[in-house]
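A single protein chain has been removed from this complex, and every other one stays in its place.
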Amino acid sequence: MLLIVVVLTFLLLQSASGDAVDAYLLSMGGGDAAIAQSLRQSYGLDQSEIARLWLYLSSLARLDLGWSVAFGRPVADLILERLPNTLLLMGSATALAFGLGTSLGIVAGARPESTTDKVVSALSLILYAIPSFWLGLVLSIVFAVQLRWLPSSGIETIASGKSGFARAADIALHLILPVGALGVIYMALFLRVMRSAMAEVWKLDFVAFARAKGLSRSRIVLRHVARNALLPLVTMLGLQSAAMLGGSVVIESIFAIPGFGRLAQEAVTGRDTPLLIGIILTSALLVVLVNLLLDLVYALLDPRVGAAEEGA
Amino acid sequence: MTLLRQTIGTGEGAIGAAILSLLILIAVFASVLCPGDPLNIAGPPLTPPFTQGSLPLGTDSLGRDLLAGVVHGTRTSLSVGLAAAAAAMAFGVCIGLAAGFSGGIVDEALMRLVDAFQIVPGFLLALAFVSVAGSSAHVIVIAIALGAWAGPARLMRAQVLSIREREYVAAARVIGAGPAEIVFKEILPNALPPVLSLSAIIVAAAILTESALSFLGLSDPNVVTWGSMMSEGRNVLRSATWLSIFPGLALLTTVIGIYLLGEGVTKAIGRGRPGS
């Protein structure tokens, strides 16, 4: 599976117009054919495609992600450098989207078709339909430029000399806007899934039974309906983690956060095949990891899952 | 037809259908509503909206008519969204059908391919593909479809797996129907509706993805889309907000319309077969 990812990405960049040396010469402001030739030789770009793919795969088998032409550094270093920022941004945004999405979903789903439900659903739909870059720009103008409550960009105050708790607080402050922009969009999806899942659960027999027992409405909502409706949400979380990693490209660019999204963009513009494969591979691994974790969570939430894994 | 009537019967479906019909009308009659190339310079640059009768929504930083842009953008944005969703659907359904019906090693191989595409962030894939293949409209459509076909494929396979064991399929087999006949006459029509209900969200996501690609400078320069209008407007977001507001509103309305219609269809299907 991961091999398919690697080979496809490799072939994609091979079919590109312009290679890493073209991009590199451009960043140098020019050069001539002789320089280009010697650069291509030193990076092995003059060999055939199959030879290079083989070379790359065999080094990958030794867990070596290769060398980035555009950055002149090992790919693994670059990825490790950016990974914490990405994890932080993704983790917080997911937590926000999931937390807010489920709670609002519960609020909306508690009384299906009520006014609260309609207002919450409509608002979430609007948030979902706003392009992420526009939301990001507007948030930054309002909260960073006009109100000056929050920093406009970056992951932390530059060379602040802060450490420990002060540094953590500083990073948290910088993350509020990007996490907000990214989280709010995906929140809408979670909210809507939660709400419709709850609507399904309301129809089930055991809810009617709980009602008949005379349990209070809020108790039914939280203990019975919401809990059971959470299951499809957990499944969706796994699927959305890949989408969110993609969505971060735009947000990272607007808020100048050095994470995977921006690195990937630079890898593409620099035609840096090993780097792009490294990023996509790492993202894919992350997604797989998240899904494994979620399977565990799923098993905890729903004791029925375990022995018989669904094929689909 | 009944499905359509049922869909419109739901509140969401009615609103969604109304919005979409209006948009489709605008898209079809774009050249009548605003004749000429919307990329042509029509007046002084950055004319504010509602100040000139001939340019009701004002002009952008090159002096192009914003109304013409929004109207023609309806056509391109909808086409990009629909084409991408259709491509993703068609490919996904074929793969899902093939995997579900053949089983065995073919199924295994195809599903690993689906897995591969599902764990790779779709937008990264689209970004790489468009940068590499050049930003023309059909490349953008393919790029978006690349990131969207895996979902329908997976759902299609699941549907096929559950349907092919049902009685009427077995019955058809007994009568002596060939595999092709069984697939297209018995399995496909029954497996398709839930898969199709995914298409609404794919169209909406496709339109949003196109706008994000435009933001990164990857749009087709020969046509106007809402996404490209918004990303051009962002340089003057503070001094000429209307440049991104109008296409933004159009985009918002469309995405909401499509989404509501999708919900309506899902609901209608749910009502059509209680308990499914």
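So that you can tell them apart, the chains are marked A and B in the order they are listed, and the count of residues begins at 1 in each.
Operating definition for what follows: a contact is a pair of C-beta atoms (placed from the backbone, for glycine too) under 8 Å apart; a residue touches a chain by one contact, two chains touch by 3 or more.
FYI, contacts and distances are computed from a predicted model.
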item	value
Name under which UniProt lists the unshown chain, selected from "YciI family protein", "ABC transporter substrate-binding protein", "C-type cytochrome" or "Polynucleotide kinase-phosphatase"	"ABC transporter substrate-binding protein"
Visible chains that the absent chain touches, using the contact criterion stated earlier	A, B
Full-complex contact with the absent chain, from A:Gly72, A:Gly164 or A:Gly214	A:Gly72
Absent-chain interface as seen on subunit B, which is shown	37, 39-41, 45-46, 61-63, 131-132, 134-136, 217-222, 234-240
Positions on subunit A contacted by the hidden chain, ascending	16-19, 22-33, 35-36, 70-72, 78, 81-82, 137, 140-141, 144-145, 148, 151-155, 157-159, 161, 253-254, 256-259, 262-263, 268-271
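Following the convention adopted for this analysis, only the chains that are shown with their structure count from here on.
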item	value
Residues of subunit A defined as touching subunit B within the complex	1-2, 4-5, 8-9, 12-13, 15-17, 125-126, 128-134, 137-138, 141, 239, 242-247, 249-250, 253, 261, 264-265, 268-269, 276, 279-280, 283-284, 287-288, 311-312
Of all residues in subunit B, those that touch subunit A in their complex	112-113, 115-116, 118-129, 131-134, 147, 151, 154-155, 157-158, 161, 204, 208, 211-212, 215-216, 227, 230-231, 234, 237-238, 244, 248, 251-252, 255-256, 259-260
